[in-house]
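With one protein chain removed, the remaining protein chains of the complex are shown where they sit.
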């Protein structure tokens, strides 16, 4: 870095040397951060279950699917995070709840 | 920054001062961007529903699950985004469709 700085008064080409050096530092740090974030990004999921026909995911999670008692495959998701089983007299409802997060 | 620059001709240690200063600037900006992206990353989901045995998610979304009329829990996902309910004479099919996005 010192060599490039002292030579700068002598030649316009040297100031491009400093410029490139800084660009390289920036690119290396940015690439490293991008790799770290993309390798750690993951789906974080959990299950919630409740008696009756309705259950909701905790705050921050979205429902990706629902399961129901009595072999019932008819359900719908209400709002972002609520599971509702449609069969009459349903005994339990569960929700699969997911969000995006980083591990580690 | 001016102090470090004028002292540089005197000592090799000063050029490390500039170098570190630039590294610190870069790290601070990169960390700030990583925190912003990771706090805003989220799962974006919606429901689509159709009469009959098939429905597809909008472009850009993947199907994470399917629900069917007639209490039918037998279904399969076709391609990335299509839900198909397998029971005979199925009256409706719905898909839970999700993608990764940023909020705010």
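By written order: A and B. Residues from 1 in each chain.
Rule of thumb we're sticking to: a contact is a pair of C-beta atoms (placed from the backbone, for glycine too) under 8 Å apart; a residue touches a chain by one contact, two chains touch by 3 or more.
Computed from a predicted structure; not experimentally measured.
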Contact with the hidden chain only, please: which chain B residues?
1-2, 5-6, 22, 25-26, 29-30, 33, 36-37, 41, 43, 62-66, 70-77, 80, 86-87, 96, 98-102
List the chain A residues touching the unshown chain?
8-9, 12, 15, 18-19, 22-23, 26-27, 30-31, 33-34, 37-38, 41-45, 47, 64-65, 67-75, 94, 96, 98, 100
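Everything below uses one rule, namely that only the chains that are shown with their structure count from here on.
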Centroid from C-alpha atoms only, then distance chain A to chain B, rounded to Å. What do you get?
5
